[in-house]
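Below: one structure, written as structure tokens.
What you see is the complex with one protein chain gone and the rest in place.
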Amino acid sequence: MAKAQEGRGAQPPAASGPTANAKKYAWPPKPAVLSTRVKRLDGPDKVTGKAKYSFDINRPGMIYGKVVRSPHPHARVTAIDLNAAKALPGVRAAIVWKEPGTPAAECKYQGDPVAAIAADTEELAEDAARLVKVTYDVMEHVANVEQAMENGAPAWAAGTANTRKGNAEENGNLDDGFKQAAHVVEQTYATHVITHVCMETHGCVCEWDGDKLTAWVTTQGVHGTKDGFAQGLKIPATNVRVITQYMGGGFGSKFGPDAQGLICARLAKEAGKPVKLFLDRKEEHLDSGNRPSAYAKIKAGVSADGKLTAFDAQSWGTGGAGANSNFPLPYIYNFPNRRRVHTDVFINAGQQRAMRAPGHPQGCFLTEILMDELADRVRMDPVEFRIKNLPEANLSQAWGEYFRMGAKAFGWEKRHATGDPRPGPIKNGFGVSAHRWGGGGRGGRAHCDIASDGSVVMKVGTQDLGTGTRTMVAMLTAETLGLPVSAVTPEIGDTNYPVCGASGGSTTAASISPAIRIAAGKARDAVFAKVAPELGASADDLVAENGRVFVKTNASKGMTWKDACRRLGAEPVSVDGEWEDGLSSTGTSGVQFTEVDVDIETGIVKVKRILTVQDCGLILSRLTAESQVYGGIVGSLNFALFEDRILDRVTGHMVNPNMESYLLAGLSDVPKIDIMLVDSPEQRGRGVIGIGEPPTVSTASAIANAVRNATGVTIRSLPLHPHRILAAIEEQKSGGTL
Amino acid sequence: MAKNKDPEKPEPINQSRRQFLKATGVAPLAASVAGAAIAEAQSGAGIVGPGEVPIELMVNGKRVALRVEPRVTLLNAIRNRADLTGNKRGCDRGVCGACTMIIDGKTAYACSTLAIETVGKQIRTVDGLADGAKLHPVQQAFCDRDALMCGFCTPGFVMATVALIEKHPKPTPEQVKKGLDGNICRCGTFVRIMEAAMTASGQLATRGVTRG
Partner (left out) sequence: MKAFEYANPTTEKDVVSALRIDGRIALPMAGGMDLVARMKDYVTSPDRIVNVKNALDKTIVATPDGGLKIGAGVNIVDLVENAQVAKLYPAVVSAAGEVGTPQIRNHGTVGGNVNQRPRCWYYRAEDFVCYKKGGNRCFSPAGENQYHAIFGNEGPSHIVHPSSLAVPFVAYGATFRIVGPNGERTVAASEYFTMPNMQNVKKENVLADDEILTHVMLPAPGNVKSGHYEVRYKESHDWPLAFSTVVLTMNGNTIRAARVVLGAVAPVPWRSTDAEQALVGKTLNEATAVAAAEAAVKAAKPLSRNGYKVQITKTAVKRAIMQIAGLKPVQLRA
């Protein structure tokens, strides 16, 4: 169970200021390759189907695994009979996962793994799984937070409370704060549970060679997953190799072997054959993580001149069976007097896992809708109101500047006051929101090999989730060696390569790029050292640009890269680089603007356009960074409008564990999206930070605020389903709260 | 939720579930791997299966001989038994489009098509789209426009776009939307997918600022 974290990666001791290597290999002021739009290196393999995802690995003699799972949200396994399954021809292994009579035998959510089998074909594996006879002692369950918090509610887990209240986070003096307030808003806001819906479900192929395990796993962290296998199987980590050349999406849910990985390895050991075990879509919804829900009852005050004065919140949410649900609150804006107490509520449903910017989409929504309500109280424009209440501006907190840039580009001055006054059933509105994220990252390692034929290989034990890491590795190396990107071979996705952290928290770019820069820099210097005497110069006088090595002050004194490498002879360059402080930093900020149309006779919302202003420090690979922004925004649009993990309130079963009634946007649902990436010298000077998560934080909030601007009614919970829009309009017509 | 003692309330489904599980446990399994009745799948109303049946599929212009039970989907047959893994399985229910193939000129969800019913049809998959090292214009456009990220939905989108442009050589944005609405991208690359479709159909010049 992954915890929600803002930054991930190995933790070397804290450094202070740029190191000597960081200064020596500082980012070039005028890069030849970095920050340009280089086509994704693995595009051709992906568009031709040549790219092999873990799901595609077909090993000689391979068979298929299938997990047997609890159909009940809460039950105790009292017996497991594998005999009928084992008797089916073609079944090669069968294991018990929850041993009856042990504490582990208590299943706490629908989909909790209980047993597993492996058989010759996928079809047989499914037949055999259905022949496993599990006897359950069904227990009472709780299906939602309301049920869990009721007096006399059954326990989500035997002998365990359904809630866990945290400590108050406080600042200032609430009484004073409310005394200073000319207006007070007191409302409840909420966001819902969604699942990651990775297109490639969770799973792996496990193959033993004696006591050595090779696992092709769809994972965001090859090294972390390797450790996970070692610990889970109680074998030396050196006996495990994890390979992930391509993976079909993670969004925070794929950081280790999980139950299915360990199950797969055990099945493969028992069967003496490689086993492929992948979750089907229903299992994926039930047991591979989700974004916890978030509720907050907030009372907030604002002074007559539009300064926030007080914020008092009780928040809660569910991360499912025993998992936490916390999130930052309030979000971004400056409430000098505040108190917030959060309660985790447990229900019998799948456990949460980090989901793209964990906690931030929730904290953002629960604050941003309130901000528009407060702005209306003091009759201020929402952008002006926000600017008035920002924390101190700096390079990682630049919302004031971004609000202005974005408002101008968006045409914000055309916004009407709350409630589109024009006649007709289609109401148009504008909305705005802001977000922040950490990024940064440390602890990457890289290895650079340069052979005498001039070929360059950069090995990094990192992974490419579709983020463009592979391309970034090649670009960084090419920049440093003065070569075209095509002259570099990046090697990633294998624990045979140097240890790096998992790709989470938007830390990959910042954790590996210094390591790569330094490794490539040292490798380049080794080549320089070989040819400097011949060129009658010292190594410090040489530069590598445009495929040549030459004297900085006399370009004619030089040779081609290939000729220079020939001098290596029988001693190829082979150097390591590690992350060092001075080439990366942390902290990003951004804003988003949206325009929506709302059909008030049907409650349907259509987003017309979205604009974002986003920084990320030094932009390494511009093309793939832009794709990250598009993707994050679409993800948040889905959060706002469509996707929803729906549990039947009576039985606790998920009613939409598929991709049909778990709704996701298609091409027709996606509006115009404009991206303004901040590429100033100041941002570049901050080094590499990362961009995966920030763009997905605030779109949903901006959409909800645009709906409010359009209709004149406030929808305080997601998703913005027609029933919520119509109910809010009805309530307002009958004189309900604004 | 309190255990139901109230006779007005419906009984818990657990009861039915146990009954169902019992029923499933004793139902005769019709699958038999070896020695099933073999009959030409195509002639008359000849009944074949439930065991494996030899079939021959035409995939990307090549004959692919397989032995599959009638219940094996075209997608699984091609991926698991012919090692043509370009085609992906996302939802397995005919919704996400990751499995999209072109069968007799029209796109289909291969996950919801039985392998056995495609005997005699021309099946085109992403694996056979490129001409050696030369990418199909749609594939090239997807690369040039970066209309992909993790790439798992990409083969399906590529095939859907190929079929779209074969039917509408210069599609309008409306036609592109309608034509690609049977495919889902979780990474959210839709903006660039639209650009790729317009580029592949010669309606949007490649900006030329992408290198590589």
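A and B are the chain letters, set down in written order, and residue numbers restart from 1 in every chain.
The rule is short, and it goes like this: a residue touches a chain if its C-beta (ideal position, glycine included) is under 8 Å from a C-beta of that chain, and two chains touch if they have at least 3 such contacts.
Being a predicted model, the structure only gives us computed values, none of them experimental.
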Chain not shown, its touching partners among those shown: A, B
Which residue of A:A294, A:V607 or A:M676 touches the chain not shown here: A:V607
Sole residue of B:T100, B:T125, B:Q140 or B:T199 that reaches the chain not shown, by the stated touch rule: B:T100
Residue numbers in subunit B that touch the chain omitted from display: 9-11, 13, 16-17, 19-20, 27, 29-31, 41-42, 44-51, 53, 69-71, 73, 92-95, 97, 100, 103, 106-109, 111-114, 116-117, 160, 163-164, 177-179, 181-184
Positions on subunit A contacted by the hidden chain, ascending: 71, 110, 123, 126-127, 424-426, 597, 599, 601-604, 606-608, 642, 646, 648-651, 653, 655-657, 660-661, 663, 665-671, 721-723, 726-727
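The working rule: only the chains that are shown with their structure count from here on.
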Subunit A and subunit B, separation of their C-alpha mean positions in angstrom: 27
Contacting residues of subunit B [partner subunit A, same complex]: 1-3, 12-14, 17, 21, 24-25, 29, 31, 33-34, 69, 71-72, 76, 79-80, 83-93, 95-96, 98, 125-127, 129-130, 135, 139, 142-144, 146, 148-155, 158, 176-178, 180-194, 209-212
Of subunit A, residues touching subunit B in the complex: 36-44, 46-53, 55-56, 58, 71-72, 84, 88-90, 120-124, 127, 130-131, 133, 138, 140-143, 147, 152, 154, 197-200, 246-249, 251, 280-281, 465-468, 471, 485-486, 623-624, 626-628, 630-635, 650-652, 658-660, 664-668, 670, 672-673
